[in-house]
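A single protein chain has been removed from this complex, and every other one stays in its place.
The first chain written gets the first letter, and so on, giving A and B; residue counts start at 1 in each chain.
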Amino acid sequence: MPLLFILFFFTLLISVSVYFSRSDALREGIVTVGSIVMMVLDVAFCAWAFGAAGYGDGYLSYFLPETAAVNAFNHVIMAGEIFLFLLITVLSIKHGKWYCILLSFIGTAPVLWLDLTGRAVENAPMLKIDSLTILMFLVVGLVGGLICIYSNGYLHDYHHHHTDVEKRPWFFQSMLFLFLTAMYGLISSDNMSWMFFFWEITSTISFLLIGYTRKEEAVTNSFRALWMNLLGGFGFTVAILYSAFVYQNGSLMELISMSEAKAGIVIPVACLAFAAFTKSAQMPFSRWLLGAMVAPTPSSALLHSATMVKAGVYLLIRISPLMTGNLAGVMVTTIGGFTFFAASLLAISQSDGKKVLAYSTISNLGLITACSGVGEPAATWAAIMLLLFHAVSKSLMFLCVGAVENATGSRDIEDMHGLIVKMPKMAFVMTVAICGMFLAPFGMLVAKWAALKAYIDSNNVLLVIFLVFGSATTMFYWGKWLGKLFAVLHQSETLRDIIHKSEWYVMYMLTALVITLCATFPFLGQIFIQPMLSMEFGVQVGQIISSDDVRVMLMMLIMIALMPVLGLFLLLNRKEKMTMSYMAGANAGDDRHFVDAFGGIRPSYLSNWYMDEMFGEKKILIPSLCVAAAFVVVLMILAIGGAIR
Amino acid sequence: MKISRSPWLLHYDASSCNGCDIEVLASTTPRFDVERFGIINTGNPKHADIMVVTGGVNAQTKQVVRQLYSQMPDPKVVIAAGICACDGGIFKDCYNISGGVDTVIPVDVYVPGCAVRPEALIDGVVKALAILDEKREAMKNHATCEVHLDKA
Partner (left out) sequence: MNEIVMTVIAIVAFVIFAPIVGFFLEGYDRVVSAKLQRRQGPPFLQPVYDLIKLFEKQAIVVNNFETALVLGFTIFTIFSGCIFFAGGDILLVFFAFSLADMFLVLAASSANSPYSSLGSQREFIQMMAYEPMTLLTAIGFYMVCGSFNVSDIINQDVPAIVRTPGVFLGYCFILIIKLRKSPFDLSTSHHAHQEMVKGLTQDIAGNVLGILELGEIYEEVFLMAIVALFFITKNPLSYVVGVAASLIIFFIMIVIDNVFPRVKWENMLISSWGVTLALAGSNFLILTMLKIAGI
């Protein structure tokens, strides 16, 4: 256990020291060394916890008696909550967004009141470590550490290109580490007040990072993110209050173990789910995540794809045993499934790389949400797998887009035309990441497959329909992106590689992680996930994907790995003739120009299809937000009203 | 098996008056049913075995004819369809006409006529098939593809 505290306070220490080191060299040194040490500590902690928890089928929970240290920490948390409230108040007044103060107040005040008046439930376990926590620690630690290292080179180039942005990299990186600290706190806490505190910190950091450039658009978007997340925080508060007053309980684990013993359980569950919707940017709260894309890429990769937005679905996965066959479950699956489908439609019409990534993040989070709402072990298994695969692949995608933007000055997918010639290494890394998102035999697809089976078995027709249509649209927008990367431009040269070495190392590490995950997911499931689910749901969970299928998929993986070798073999004894591509006989020599009727040379270019008239934001964004909002309102009322009656 | 069992056509109009083109297209209609011989009008040089050119080559189409020819995989045969394609026809001395197709690329079969009759064209294609097979044999023996130029 001391390792956990060392990890926690070490990360906090890095955060503070980064904030105060204003020289670039010193700061970058601290970040690199700090990240590496943090990753080592993280892995060491996970190894220890894994051993101590008894190979996955047990868990560690810590009651932390009322010692002076715990009391002091409780006071620190209270002080922290007040500080957050004041910070939001000051910034809101500064920018004239008064409603945020109110939202922050109604979220924070009741929890503070609970603590101050001594109504908070005592003798509850404060921390809980089980195999899901360990997996989350691995994701947060490894992906987070790598992204922090990447941010060194990125910020350097970013400020080189964006001279109009005030240079505050120490603030940015310090916030990244502070965020990681909060994430560690969030996933290891079992006490809901503690969780809520860390939850609010992540919201606030996200708000600060979105507003990093201090431009008008950034400020507007950051406040949108803030109010939506604060609204979700209010949902969390209601759940805490309800649990404290009705059940005299402050522990999430105990709430879960109550199961269906009490009918009113739907109320806190629905409130927590509501909080999770805002955090995980489910429709109708999806717009803040799009706005968050104005922030520099490392924060998009870390907060808005790999970890922070995962906090919402993490909470849903935790409470998924409580959602079996009740209205809260129906609400979560409906919103999740709908978001999965609608966001993937919207992604089709976007050509800005980061926007596509944002929509696809929303869409995939929707799928995870839908899986956790089913409340069956197999579906929750799929949710956890999706969470892991998505965190790694999507953060890699973000880092790639960020690096391409710094190298070529554009993050538009159309400008990535022919990347395989211009930046072959980058194209390879991106291909792995994209394939990891949707193609057999890579990760996400495996999880989607398990999800499909679970939906059918739980007789959820609507979800199955959403899933099959959503898969088709997902395939379309990733496929056309891949197609752009793969276009081989004739007579084009490799661009000079100006991407920092450290960024390359990070991207290669993540690529290796994607492939490793694909190759080892059955073991991962067997060692970590299935025992945990067996315990949580109280039934024996066997293999989700049969070993025959796993074998076939491994064969496919090996075959794909052998493809380049085969290609090389073909190149060695080739007899074919190389010609230009067909342009009705008028190819001007480089595949991108043709000779017109007057003998002049004109460029020719075919962009991808965006189908703006069918799937454009103007056409379907507002209707789908309205539909989702209606779903949330109606189902919340039904769930809570039904429970009260 | 002889590769002439499956000849795929590419038709290109290099400044014809369209008279021959109408006849060429007419001969690929169901009425004449050239698919009996496995002939398909592909329109894609990369899939084609036989290139049918109509009209004398002019300054603008010269490069195009060359490029299309270069994009056809070996073995390949060129048919000059109509008198203009054979030697320039009535446009022979025109300022912008190079003459027949053979001034630009090697031609294997000449099918005269103004306009060329579908029957004559089909006959020309059948003659071209024999050359196609010969070229294939030559290719196997690593010889050059330009075997001989046959006047039909």
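In this text, a residue touches a chain if its C-beta (ideal position, glycine included) is under 8 Å from a C-beta of that chain, and two chains touch if they have at least 3 such contacts.
Note that the structure is a prediction, hence the values are computed from the model and not measured.
The residue touching the chain not shown here, chosen from A:43, A:487 or A:625, is A:487. When the omitted chain is restored, the residue from A:542, A:567 or A:600 that touches it is A:567.
Residue A:449 is the one among A:150, A:449 or A:521 that touches the chain missing from this view. Annotation: of A:553, A:595 or A:621, A:553 touches the absent chain (contact as defined above).
In the full complex, chain A makes contact with the omitted chain through residues 418, 420, 439-441, 445, 449, 452-453, 456, 459, 461, 464-465, 467-469, 471-473, 475-476, 479-480, 482-484, 486-490, 546, 548-549, 552-553, 555-556, 559-560, 563-564, 566-567, 570-571, 574-583, 591-592, 604, 606, 608-609, 614. Take chain B: the residues that touch the chain left off the picture are 1, 3, 5-6, 11, 28, 30-31, 33, 35-38, 40-44, 46-47, 49, 71-75, 136, 139.
Keep in mind that, in the parts below, only the chains that are shown with their structure count from here on.
Chain A and chain B have Cα centroids lying 60 Å from one another. For chain A in complex with chain B, the residues that touch the partner chain are 577, 579-580, 582, 584-587, 595, 597, 599.
Per the touch definition, chain B reaches chain A in the complex via residues 12, 44-46, 60, 63-65, 67-68, 70-71, 73-74.
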